[in-house]
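One protein chain omitted, others in place.
The first chain written gets the first letter, and so on, giving A, B and C; residue counts start at 1 in each chain.
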Amino acid sequence: MTSARPNPARRVGLWLVGARGSISTCVSYGLAGLRAGLVEPVGMVTQTPPFAALPLASLDQLVVGGHDICTRGLTESAGELVRHRILTSELVTAVSAEAAAYEARIRPGVLDPDDVGVADLHPEAARRGSLAPRDQIAAIQSDLAQFAAENQLDTVVVVNVASTEAHRDPRPYWRSLATLDAALDERAAQPASLIYAYAALDAGHPFVNFTPSVGATPPALRELARARAVPHCGNDGKTGETLVKTVLAPLFVARRLRVLSWQGYNMLGNRDGECLSDPLHRDAKLRSKDEALRQLLGDPSVHTKVGIDFVPSLRDWKTAWDFIHFEGFLGAQMSLQFTWAGSDSALAAPLVIDLALFAELARALGQAGEMTHTASFFKAPIGGGTHDFHVQFQRLVEYAERHAR
Amino acid sequence: MTSARPNPARRVGLWLVGARGSISTCVSYGLAGLRAGLVEPVGMVTQTPPFAALPLASLDQLVVGGHDICTRGLTESAGELVRHRILTSELVTAVSAEAAAYEARIRPGVLDPDDVGVADLHPEAARRGSLAPRDQIAAIQSDLAQFAAENQLDTVVVVNVASTEAHRDPRPYWRSLATLDAALDERAAQPASLIYAYAALDAGHPFVNFTPSVGATPPALRELARARAVPHCGNDGKTGETLVKTVLAPLFVARRLRVLSWQGYNMLGNRDGECLSDPLHRDAKLRSKDEALRQLLGDPSVHTKVGIDFVPSLRDWKTAWDFIHFEGFLGAQMSLQFTWAGSDSALAAPLVIDLALFAELARALGQAGEMTHTASFFKAPIGGGTHDFHVQFQRLVEYAERHAR
Amino acid sequence: MTSARPNPARRVGLWLVGARGSISTCVSYGLAGLRAGLVEPVGMVTQTPPFAALPLASLDQLVVGGHDICTRGLTESAGELVRHRILTSELVTAVSAEAAAYEARIRPGVLDPDDVGVADLHPEAARRGSLAPRDQIAAIQSDLAQFAAENQLDTVVVVNVASTEAHRDPRPYWRSLATLDAALDERAAQPASLIYAYAALDAGHPFVNFTPSVGATPPALRELARARAVPHCGNDGKTGETLVKTVLAPLFVARRLRVLSWQGYNMLGNRDGECLSDPLHRDAKLRSKDEALRQLLGDPSVHTKVGIDFVPSLRDWKTAWDFIHFEGFLGAQMSLQFTWAGSDSALAAPLVIDLALFAELARALGQAGEMTHTASFFKAPIGGGTHDFHVQFQRLVEYAERHAR
Partner (left out) sequence: MTSARPNPARRVGLWLVGARGSISTCVSYGLAGLRAGLVEPVGMVTQTPPFAALPLASLDQLVVGGHDICTRGLTESAGELVRHRILTSELVTAVSAEAAAYEARIRPGVLDPDDVGVADLHPEAARRGSLAPRDQIAAIQSDLAQFAAENQLDTVVVVNVASTEAHRDPRPYWRSLATLDAALDERAAQPASLIYAYAALDAGHPFVNFTPSVGATPPALRELARARAVPHCGNDGKTGETLVKTVLAPLFVARRLRVLSWQGYNMLGNRDGECLSDPLHRDAKLRSKDEALRQLLGDPSVHTKVGIDFVPSLRDWKTAWDFIHFEGFLGAQMSLQFTWAGSDSALAAPLVIDLALFAELARALGQAGEMTHTASFFKAPIGGGTHDFHVQFQRLVEYAERHAR
């Protein structure tokens, strides 16, 4: 709070891991559209009144780049989003020059050893995936340094928006920075998301994990962030069904309406859905979705279920049905059901930009470690705390009040 | 806040206007069941952790009586609720003695001149309806005094749970206590709910308006409450669709998701529904339901609609469908729809008991005028303020913290 | 059945009343797309196996033209449908030449005297609206004759897809051809849809009324069709909620499940919705929607409701929610609810083409009067009969079997 005023003209880099995916495509075209006045900041938290006085960097100062393991052209990704009715062809045409510039800044990523059968795999990503961990980190850091230098950036924020990784049970060497460093020396450390997080934090770049992958969650990485005095946040963007859940569940608690069962069925058809149709990958996701509900209801006996099904025809349009069976006074049996239908990428993209701005500001203000004020953005906030969306959001507003210009 | 400690053994009367209706039947049987350990305090806000340290009166000290304009036996009302699967026949049998004692405390009410075609109208209620307003007030106050005396009550809280009155545009004489008193002298004042509110407040009894009827809403009555130093609250219990609306709408604002249209369709089949199928009565209800949403979204251009239909087969089971059409980033069109199915009476009854306890405590603490801390209970809180349920509830928790034992 | 074999190479004109509206735009671009192999015949009944052997005209032989009272350009209508995600910009670009040829064949229509406040009104349409009825008929017939001559058409089918007209109670002069002819002589006959129907039938052109407007429904017009030996059908295309209703209702009857209440809420945002938001226009529509259900359930005591609301943000995307409350054995109360979300124009357009083909075939086979075999296409089939979709469709299949090549 006693930090110096951030320089209002500072230049910010937004580095997307998963740079050719749907979210990144929406981020890059959307940001170009925002600057050109063709897109409104709908869905962006930072562009609302409570944050007007917060000294966030300007959208005009953002430069976007990223890593990806595949070679699919950005035009192809954009064309797919036009066909699936998320991007308009007008926008794609209007900002094609900026999109090409973004694509030119994409570098081959690091393939995770458990990610098999990737279509359009970039040979260099495969090669990097087979390197020793220290070499992987060095390659990533070199890309980040070059990005910063070429674009005269004051800060680079790394955001992981790659498809969910295969679930891994916690590894013993994740427990501390010392054990992790030892493992890195022994060529043992995984998964890829952890490598990216290490590379970013170690080089002083804020890290945002928008996925349920491991990222900077383990104690070792959190120790690294504190050691290097870098802010970070995650995990798993709260964009749809879980968002609604964490808004509704506190109502039942406040009114002492007894939730008997809460069943949630999710259907999605994009790469994330395909990835999650593999039980190994789905496991990570379901944990964060179900945990929030059980914590909020505070009742270990409540019957809950969260299912995810891959329904290819829905593409990026996530559709979810939740059924809440509850009991009122006198044993009366009641129910609330809702159907959510939203584009996952169009919901995620503005939040990714928001988080980049929040992370950059935290860095400019000299804040380090878990950005607990961003909990409302995540299904499984690092640092824990309540899952109640309104309480989480109130914390963010209070943060903004504390740091207002 | 500096008030004396309330006497923990104080005896409290709960006087229900509309004493033979569904809500009152649930209150009387439910309260008897709670005392007998046959019913759990599900749906009761006062019986949750945030209010454990608040010096509320004990449920054991509550005595219930009331006014009604019809003669339908309580057993008949209870039988209907058993058939409609809200009360169980076990409970009705187990507490029949207490129910009979409650029924013996019901007195004929005051018929509103616009309420025509009431079935089972009590002749005395019709006669009272034709009296001069000052005589109506005296009759009500005499009943309340007798109730207090016979049951050695320290306080009597009057709660209006009668069916919604016909809508009336504001009358000029509602504007101040002086103009109202003049109108009362001239035999002109209406409607019945205002007469009840006057009688209660004038005699020092806290008044709770759980309906959208006029009650103590006009400036004249609010002046009376302050003049007599009596607390009161209202209007229109927030029990179902509007409750969910005021939980969900703030989410769209927080995330800057643009609500394009919010359509709400309500179906109900009880006396309240029948009453609301008359456009004159429905008008009052729709105003409070729609207003909340428009205020929360803060966008005068948003398209909203609230409909109410009388669907007799549903009985007390209110079923509502809301469709929210909204826009996300990049113009993506999304939707959220929900179906609420709940028993209106089983939802309202525990809140009526809660409000009686809160009103009695305010009286014991020497608080007068609008009980703004109870806003979370109402669709149209007297005293105004935000409709955001979570913010309203937070205010109630803060009140409890300030007045904890 | 003893008719001569239709000439397989016959050329067919499809004349659309309401030629610049959404349905017509979908028909013209869709037909061009079908011919170019860019669009599949999804949603087209004639292109399914049961009709493979029916000697229907080929899609390649169809030429489209029409009347409209407004001047809005077809490109504008198409652009709107692209923005609303019904047409793709690829298709619009690919068949622009054919669309322009279609637009060149559009003539100014006849304004109905009750249609006030039309945007972009064509001055000639206004002038034609003020002519004597006989002159209106002559103008229409002249346009049709010119269309047939210029395009060397064997038959022209006139299809009314204009917005719903204001409801009119039946006029005495609609009762017989003699009284109608007298009224036409006296310059009295209305509405516009009846004038179009008269003009078409009188000149020997089959007439299809896809709207709930009057069209050829009155006895006078049906007499005219028989007198001129021309086939016709209507009214009001069964494309969405009513379609689902007439599929589901017979289930309850077959299983003797007692429907207690059937509530249907429709929301739509296109010109049709705007038009129907006017109670005068809505009345015609609601009658045909509710009648089907009451007849199918065969129970005069069942509680039904059909509502239509204009929700501009939905554009052409009709969204409807139906709630069916029913009773099973032992008095058990059950429910079925459904939400339908579909593009009205994309559902209607292929059926319009189907009906043009069926009407042309009936003409070629020498069939005159009501085409009762097309009942499955309509909410209010002229000629009456059951509303049970499956029974209606079975009749169509039997017709196809009888007339198979």
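In this text, contacts are C-beta pairs under 8 Å (C-beta built on N, C-alpha and C of every residue); 3 or more make two chains touch, one makes a residue touch a chain.
Model, not experiment: these values are computed from the prediction.
Colleague: Out of A:71, A:151 or A:337, which residue would touch the omitted chain in the full complex?
Modeller: A:337
Colleague: Touching the hidden chain in the complete assembly: which of C:248, C:275, C:311 or C:380 does that?
Modeller: Residue touching the chain left out of view: C:248.
Colleague: Can you work out which residue in A:314, A:330, A:359 or A:382 touches the chain that's missing from view?
Modeller: The missing chain is touched by A:314.
Colleague: Looking at the full complex, which residue from C:19, C:63 or C:87 touches the chain that isn't shown here?
Modeller: In the full complex, the listed residue that touches the missing chain is C:87.
Colleague: Using the definition of touch stated at the top, determine which of C:59, C:131 or C:336 touches the missing chain.
Modeller: The missing chain is touched by C:336.
Colleague: What is the set of chain B residues that contact the non-displayed chain in the whole complex?
Modeller: That gives, for chain B, the contact residues 83, 85, 88-89, 339.
Colleague: Quickly run down the residues of chain A that touch the omitted chain.
Modeller: 85, 260-261, 263, 265, 267, 303, 305, 307, 309, 311-314, 319, 321, 323, 325, 333, 335, 337, 339
Colleague: Quickly run down the residues of chain C that touch the omitted chain.
Modeller: 26, 29-30, 33, 39, 41-45, 47-48, 85-88, 91, 243-244, 247-248, 250-251, 253-258, 327-332, 334-343, 346-347, 349-350, 376, 389-391, 393
By definition in this document, only the chains that are shown with their structure count from here on.
Colleague: Roughly how far is chain A from chain C, centre to centre by C-alpha average, rounded to an integer in Å?
Modeller: Centre-to-centre distance between chain A and chain C: 49 Å.
Colleague: Just give me the whole-number Å value for how far the CA centre of chain B lies from that of chain C.
Modeller: 50
Colleague: On a C-alpha centroid basis, what's the spacing between chain A and chain B, in Å?
Modeller: 45
Colleague: Would you give the residues of chain C that are in contact with at least 2 other chains, written as numbers and ranges?
Modeller: 85, 339
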